[in-house]
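All protein chains of the complex are present and in place, except for one that has been dropped.
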Amino acid sequence: MTLPAAANSVAVLSRFDAITDVAGVRVGHTTLTEGRARTGVTVIVPPELPCFAGWHRLNGNGELTGTAWIDESGLLTTPIGLTNTHSVGIVRDAIVAALATSRAWLLPVVGETWDGVLNDVNGRHVRAEHVDEALRNAAGGPVAQGNVGGGTGMICHGFKGGIGTASRVTPQGHTVGVLVQANHGRRSRLRIDGKPVQADDIPLPEAPEGAGSIIGIAATDAPLLPHQCRRLAQRIGLGVARTGGAGEQTSGDLFLAFATGNTGIPTGELDEQPPAVSAVSMLADAYITELFDAVIDATEAAILNALLNAETMTGYDGTVVHALPPDRL
Amino acid sequence: MTLPAAANSVAVLSRFDAITDVAGVRVGHTTLTEGRARTGVTVIVPPELPCFAGWHRLNGNGELTGTAWIDESGLLTTPIGLTNTHSVGIVRDAIVAALATSRAWLLPVVGETWDGVLNDVNGRHVRAEHVDEALRNAAGGPVAQGNVGGGTGMICHGFKGGIGTASRVTPQGHTVGVLVQANHGRRSRLRIDGKPVQADDIPLPEAPEGAGSIIGIAATDAPLLPHQCRRLAQRIGLGVARTGGAGEQTSGDLFLAFATGNTGIPTGELDEQPPAVSAVSMLADAYITELFDAVIDATEAAILNALLNAETMTGYDGTVVHALPPDRL
Amino acid sequence: MTLPAAANSVAVLSRFDAITDVAGVRVGHTTLTEGRARTGVTVIVPPELPCFAGWHRLNGNGELTGTAWIDESGLLTTPIGLTNTHSVGIVRDAIVAALATSRAWLLPVVGETWDGVLNDVNGRHVRAEHVDEALRNAAGGPVAQGNVGGGTGMICHGFKGGIGTASRVTPQGHTVGVLVQANHGRRSRLRIDGKPVQADDIPLPEAPEGAGSIIGIAATDAPLLPHQCRRLAQRIGLGVARTGGAGEQTSGDLFLAFATGNTGIPTGELDEQPPAVSAVSMLADAYITELFDAVIDATEAAILNALLNAETMTGYDGTVVHALPPDRL
Partner (left out) sequence: MTLPAAANSVAVLSRFDAITDVAGVRVGHTTLTEGRARTGVTVIVPPELPCFAGWHRLNGNGELTGTAWIDESGLLTTPIGLTNTHSVGIVRDAIVAALATSRAWLLPVVGETWDGVLNDVNGRHVRAEHVDEALRNAAGGPVAQGNVGGGTGMICHGFKGGIGTASRVTPQGHTVGVLVQANHGRRSRLRIDGKPVQADDIPLPEAPEGAGSIIGIAATDAPLLPHQCRRLAQRIGLGVARTGGAGEQTSGDLFLAFATGNTGIPTGELDEQPPAVSAVSMLADAYITELFDAVIDATEAAILNALLNAETMTGYDGTVVHALPPDRL
């Protein structure tokens, strides 16, 4: 199910209303719901690595590995992994193992949100093979949403959350896609297209409200430089705010934006002896507000898509988290 | 005129619904509307200096002086001045002159937004005496809003903007006040309590939409450390986003939060020979989300107060910018 | 072997000339040199968690997990792990497992440098049990240096490097200790107390010069707030610079400082229902330059201690990296 374009949308929807509308971007999920597991891995694979990237922290009660290198080099050099909080390490090392022949060393980007209400988070259910599987399955086209991949056991604004994605096309013709792993927010502050949701009859999860996080990844085919990507990353947080998020104390609200509009960027490896100077393309800042609008709107839509695609789930210990019924919108 | 508490308000309104509800905080305005001037100076004076502070940049097409020292020391050491873009220097040096006997050197905090549509911005109408006047007039209690002080010639979301302020009290009993100099946003994206505003019959200003900025200052009586103030500052941007701001390319969206809950903080002056160790108070982070909510809600309310208190203005060259009629809400 | 106090030392040496001179700080190593392994794990355990902390990036070609939470909360909430680049994940997850009963979720701090010249870095020789062993072995008192723990296979300024530590006492009586995992630098730029080292007769490693990193951890018993810790962290880089480091392109020069002078800091956990306000202590900034000097000098000394304690090593594939003979100083 897909939300209609919001009233304040900057432009028509793209083909799949997904981050995969940015040409060449692929998404893969491994979903683990056997036994006590309610978790998984999602990977986002840019069409070419490295690509320019930037990130932003709205609230830092979370982990996003690899950010020191993004800040320094402006480069995303690995696929992005998303999983639960206590499996960040295994996913990181598995991405290293999957790519280790390509470079001397690797600094993977792995984000997380905490699924300990529904998932046996200390059970170490995520293994290296699950990362390999997600990488192998990564594909363009429609993206499964809701209780899938890293989003399997997530809770969002007091309803069942998970993976959501959406995209927008700007007046200049650039595509912006956002994918979120949505595990954040309080029901009382949720706003959909500006309106609160009436759901007093639907039990709240037995968990502290707001004790979650949201990871947001934006992709665009616009030719952005690293500092421009960083600007887009911060706007993901504005979309979170419009839906009712506050960057709560217990939330890890970490956002990354990458741009596919430049190819052939030298990696900085000494042994590659790259040409000293490369030509790169840069979007004129006069047109960047269009991209900001697209990021904000696609983030709002991605959060709603996470809510609307998620299904009620019974956790490893019997806890039930209810989905948001679409008729409440 | 004052907005009723928004539906999503965290708590009851404070006494004046103003930043001055934080005990001891004073605000002073000098308003200049003679001849070609449509500008002025607003000062915000904490009850004691230094106090802990932090700041955040949502979009940097603006100036906020003194931030290197805030980042380094966590201290606000001067009153805050707000004026037009091309008068930042004179206001800064005038604050130095007004305080220069108190310290060897001073690094004042002065912010700005651009009023060049209505004001003869290159006419240097702001002079040192106007800063002195604003400092002298600074008072607690109700705060004049709209076309006053630094906000005199501002435009917000396609309507006449200016100075706005609001406050909230948290469940723990802390007061949070926000004051904005609102000169940002596009009418098409404006949302008031989540709803767009119908105003097709009211002409848009003859100026590029979004070509403005918003400076936001939050004060609280909670005993926050500097890094906690910085967290509050970022939430001002979430309030801007909920009202429809996007941190547009041409906008300088710079936010500062200061906390009055600690007094007697040593200044770092060598010649004062302060005791080596001081006791300070720190709010437990477990209660900080309340403050985040209060900042977001007070920012939304402050922007609306700016809009609702501003009056239609004719600029130095005859350009008219219309106020938002209250009946459109 | 221990370097004499540098001519520009701020004060006398502490007892062990080690980070463990800061009361209660413990260090543990697991050293792996069997078969193809030339690697290991080092842990640094503060006397109490959480404690205030801050970090700095001189060059970001490296990983230091947990930094988003340090920036946000100002808190170090776990022991610090140091290992090789491709074992960061396993060490991170093992720290989670070792501590997982204590909090709902954990965001461990793990740093790395790349030992792929001497160690079979993709052989996954570091396992969870090695982290447990290092945590179990962590102790105060003298610290083993050179080819130990995370520093086992490291190369520094063209000589065998590894773990080094040193400490200083400030005129105010505060102790500052620094521990480095030194794997950075070029021989041509090495300076010891300002002088280059003559070693043309000692073969350089068969590896690109400068293709390493340095992780530096500073501890102090001064009661610093988080933003003051961050200032100390940046000064570790000044010590690196004085010894000849340049934050080279291929180097991950990431630094963290923590302060033990405050205890009982609330964790921010909602279910702990901490008192709303805590008293904390703050060193007056008027005395912080002493700490800066101590950090710079202890960093220089720690790098030299790493060089002087390391021994010539033959790598997993026969590559030999020579130690710096003490008579060259």
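By written order: A, B and C. Residues from 1 in each chain.
Everything that follows uses one rule, which is that contacts are C-beta pairs under 8 Å (C-beta built on N, C-alpha and C of every residue); 3 or more make two chains touch, one makes a residue touch a chain.
Just so it is clear, the model here is predicted, and its values are computed rather than measured.
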Who touches the missing chain here, A:Arg15, A:Arg136, A:His227 or A:Arg328?
A:His227
Which of C:Ile19, C:Ala37, C:Leu58 or C:Ile214 touches the missing chain? It is C:Leu58
Residue touching the undisplayed chain, where the options are B:Thr20, B:Thr250 or B:Asn309:
B:Thr250
Taking the entire complex into account, which one of B:Thr20, B:Thr39 or B:Thr85 touches the absent chain?
B:Thr85
Which residue numbers on subunit C touch the omitted chain?
7-8, 58-59, 188-189, 191, 193-196, 210, 231, 234-235, 237-239, 241-242, 244-250, 285-286, 288-289, 292-293, 296
Name every residue on subunit A in touch with the hidden partner chain.
71-74, 172, 223, 225-227, 231, 261, 265-270, 272-288
Residues on subunit B that touch the omitted chain in the whole complex?
57, 59-73, 85-94, 96-97, 100, 104-107, 114, 116, 121-122, 124, 208, 211, 249-250, 252, 254, 268, 270-271
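Simple rule for what comes next: only the chains that are shown with their structure count from here on.
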Over half shared or under half: which fits the residue numbers at the contact of copies subunit A and subunit C, same or different?
same
In terms of CA centroids, furthest away from subunit B sits chain C
Kindly work out which chain lies most centrally, taking the average of its C-alpha atoms as its position.
A
Where does subunit A touch two or more other chains at once, residue-wise?
59, 249-250
